[in-house]
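Just dropping this structure here.
Only a single protein chain was left out; the remaining protein chains are all shown in position.
And now, chain A:
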Amino acid sequence: MTMRDTFVASATGFLDDPRTTIVLADISADAFAGAARRYPHRVVNVGIREQLMIGVAGGLALAGQRPIVHSYAPFLVERAYEQIKLDLDHQGVGAVLVSIGASYDRAEAGRTHLAPADVALIDTLDGWTVHVPGHPDEVPDLLRDAVCGQHSTYLRLSLSTNARAYPKAGGLQVVRDAGPGAALLVAVGPVLDAALAAVAGLPVTVAYTHRPRPFDVTGLRALAATEVIVVEPYLAGTSTRVVAGALADRPHRLLGLGVGRAELRRYGTAEDHDRWHGLDPAGLRLAVGGFLTPAG
């Protein structure tokens, strides 16, 4: 079961609630075909029309429905950004946006299907919750929280996963405790396993979260000593603004790791891109080691 499979099953289940309405733009329409037959008025496929997809979600929410909007990450978040800003936020209504194709899940498809900036883009908006699960089994609870709420949530699904699920890791969950004063590494979603492998033998506490927004500032302040490393599976530095703000009253050093901005113009696999962006265990270890023991 991929994250998308668990999402489709969970979302279909939520159709028991007459407010739930699923909005698609052809992507995953096959997976929801059975649900669409049962609920033809509440599983809506608008075709390859992403502006309309978000506009429809806004209109549904204005009418009192709870829309779940689903597509490929670059088409869901980047193509229709103004619709997200105006048709949801400016109208004062919310929706649940669920993407697949995180960062470079489909590396062989090339730049048009890569969206490492999605979370940073959502982060320009106010009041959104962002869930980045690291395992398919984390998805149902996150979707339930999102659908049962009123405000807007972005749920970012990936083919990249950790070996085990960490349920209810909205707040920072310590996975590896190196004791008081140790450097803190925060791993968001599916980068946890690589981060754990990277710091093997190093005095680094590792905490996991699948909810980068709102970031668990309280947990961060309780766990952080002087050195903080944030590893995110999307654009590097997306959360450094929040972490730096949370620690503004303390001397600290901060390293933000993630996907680089440069367009590599290379295909290959997600594992290749992990390596090229320094998000494989060896690349992370090099970056973390350099940060903890600066040269000179």
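The working rule: contacts are C-beta pairs under 8 Å (C-beta built on N, C-alpha and C of every residue); 3 or more make two chains touch, one makes a residue touch a chain; residues count from 1.
Throughout what follows, contacts and distances are computed from a predicted model.
A chain of the complex is left out here; the name its UniProt entry carries, from "NADH-quinone oxidoreductase subunit M", "Dipeptide/oligopeptide/nickel ABC transporter ATP-binding protein", "Heme exporter protein C" or "Transketolase", is "Transketolase".
Considering the whole complex, the residue from A:I27, A:L52 or A:V228 that touches the absent chain is A:L52. Here the missing chain is touched by one residue of A:D87, A:E232 or A:D280, and it is A:D87. Residues touching the missing chain, restricted to chain A, are 18, 21, 41-42, 44, 46-47, 49, 51-52, 54-65, 67, 82-83, 86-87, 90-92 (touch as defined at the top).
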